[in-house]
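Read through the structure below, which is laid out as structure tokens, and then see the notes.
The complex is shown incomplete by one protein chain, all other protein chains being positioned as in the whole.
The chains carry the letters A, B and C, assigned in the order they are written, with residues numbered from 1 in each.
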């Protein structure tokens, strides 16, 4: 689960990482009020779960409350890479002397947390990695050893931070960031930029924070922060229904059991010249009810013209899936959708028979995955 | 540092292990007051850093405040294995259905924490280990894995605790005890007995707790609990002076540099037929001032008749030690003590010359450790 | 021969008295797997259709001789079950459970990695050596005994490919589902190394998907250390970046972890990559003829 800047900063605050005071606002009036309460110049920042908001005009300096209100008006409703700005963060403006970069990520390859630090902050870290790799310090942590003070020293001295007070402040932030990473089950904690003010104070000016979905159960407060209003409405609906669904941009609705088979089915639909409308995993169980839910989700997408069921039964039983399809035909208005069904594995034969017996005109059985994909693509035309 | 029962229970309380309410008292009047505040029957328990207080009459049940005062009068001042009772712990009396044993120790051999649990509590664990080893569950913890719930299950099911509520309570206490062990840098945390009341409540009726001396710096609150009044007064004086000193029962005072050489010197004194009065380690530095302090400590023991300096200089310099001995002769009244001095290693020759030049009649130089020991034993006669 | 599970496997199922553990444990037994014990705290002394249940894995080891643990317990208890198995002296741990917190698994992984333990999963379908033993939820009837070693991050996709192989009358030495989580106990490389050493295995099929760089690493490893032919399939060419595709680990981060990138890395090391499951099966058949 990706967090908004203001949420990430709240977690930074909990572990002691210095951040600027600020308030969340959803209207220009709230922005004015926030600027009044903060006093002095403020920054109005679009809260969106995508990069490049600065270039898109989503971050603006405001000199006074009236200006904050005006800037908020500009930013609210902006479309940034398809994300419409609904929330803004108003914080005290900071003078910036230097911009650094600090992050800790869950490095799947090394199976260790990875710290990255550079004094060349403020730009994309990939750019630093490419253009001046020597300026980027990368350091893995052994998860059982945990944080030790030398880690911070390696980053700070490795990055050639020269001012002793800065060294000390950054070292403290490194330790706090690791604590946030572990305590909040993060997959990523990034501070870019980590700024040094003219007064020599080091603080986090931005926050990028991703929390492991599998660990949300032990962070109920963070789980509640999920913002469904900003997500794709069909994906939100899928989440509510407990359906694993990712929207794509085509017209062939795809359902499969299992993530791997689902991805493969989407690929095969594309391979035979079609355009998959979605990825949808019925999961290991594949109950009739689950099938109904999945079909309800998929058909919310107005682009969908045909539907391809690709089921290889293991735990999932073909007869159960067949019953689910028939139930959906009764409960939902599915008459416009040709449904191609390929059933294999556990109880596949029974399933095929159930569908055949039902005699529904829009159900098209196919023998193989490849044939099913071809048929579904054809029927979407 | 060994803790008193009441101190150990305070640490138990901090991690959530159930203990009875109680108060510390140093006079019979305080004991009466404590019993009044607690209400109902109480147990009056001698607070001494030695075992066997029960048999010695140091633990007594009192039915009411007046009885508590009387029992306190009996117990205060008792001599238990050389420890005079100066403090008593008054706690609510507990009905006992069953007595178990639970501990976690720092197992130096395995270099891992070791849990021990048995339902045959209330007696010395060595006795259980010897008489019914099968009833004793021993389980090592990997310090990097740390506590995991299976550890508690292994102990509880391994010990054949049958009641599910007891299982649950004990499992919780196992986890809390491990937390206490790690958080308070313990070398030993022992609950004996861990009792089950007739109502099925499990709680710690006693506490034996040893904290690593080297870790006391990060537990200033625990360090303050050190009770100098109960320790041997010479050892207390030594601690104040920063001198490593252990009182023995003979008449030859021993000083050496280094713990190993110190122990060996004590042994050699015994080997040649003498009775060492103490172990004293001048430490690595061995400054003149340190020598004066050490001599002041050693001569507090009225049994001491002669003194044997056994110095093998490494970092310690022979000339510095010699100067320290002469300074002590000036500052302290040492005229009654024959002082045998064996100097070897760094600057030994200079040291010997300094002593020879001083011409003090009670200084007896010797060439070897063995000769020095013999001479000191002779002079103690 | 075969790898990881075989006729020497003495299986203990953690969670045998739960509905999933019971269903699949007994199915594995029905297949011929030597299921010697179950573990459910508090249910020691009971039995599930004749299989003794113990309170602890240590008991299952000492009293029933278990040497392989199959874990079906819920996510919040699963890591504890892994530690318990490893510390009880179990050398093969197969964890089916999904939704284990990544940090928990990271610590557990680092812990048991230094020990003589083979762990498969979590979030995996298990391991099947056709004709010998099945430990997990793989539908064994799809597969037949043979010489193709199959290792995959996905369950049903593996069944699909196994099914296509069976249609072509090709069998498997062992089918290993390594799991779809960010941190799994055994990587492609770990399993491929076992296949390389296994006399029964003549050819290895690697079934990968988007996310991480295990396929890329496996490609480099194969080029350097593997003498047997290796073929591959990758799922997720149509997956958009930043979206988790069903498996927690199946996510393209920025430009890394794409199917195209993996295909390229594999082909650069001389490993052919099939475009569809059907094509992969045909490639295997061509190689083995």
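As a convention for this text, a contact is a pair of C-beta atoms (placed from the backbone, for glycine too) under 8 Å apart; a residue touches a chain by one contact, two chains touch by 3 or more.
The shown structure was predicted, so the numbers you read here are calculated from the model rather than taken from an experiment.
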item	value
Chain not shown, its touching partners among those shown	A, B
Which residue of B:259, B:332 or B:356 touches the chain not shown here	B:259
Chain not shown: contacting residue from B:93, B:215 or B:327	B:215
Among B:142, B:201, B:296 or B:350, the residue in touch with the chain that has been omitted	B:142
Residues belonging to chain B that touch the chain removed from view	106, 108-109, 111-113, 126, 142-144, 182, 185, 187, 212-215, 217-218, 244, 246, 248, 256-264, 266-271, 276, 279, 281, 284, 312-316, 344-346, 368-370
Absent chain, residues of chain A that touch it	142, 144-145, 148-150, 153-154, 157-158, 164, 167
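Note that in this section only the chains that are shown with their structure count from here on.
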item	value
Most widely separated chain from chain A, with each centre as the mean of CA atoms	B
Between chain C and chain A, distance of the C-alpha-averaged centres to the nearest whole Å	28
Approximate Å spacing (C-alpha centroids) for the pair chain A, chain B	57
Shared interface positions of chain A, touching two or more other chains	144
Per-residue multi-chain contacts in chain C, two or more chains	111
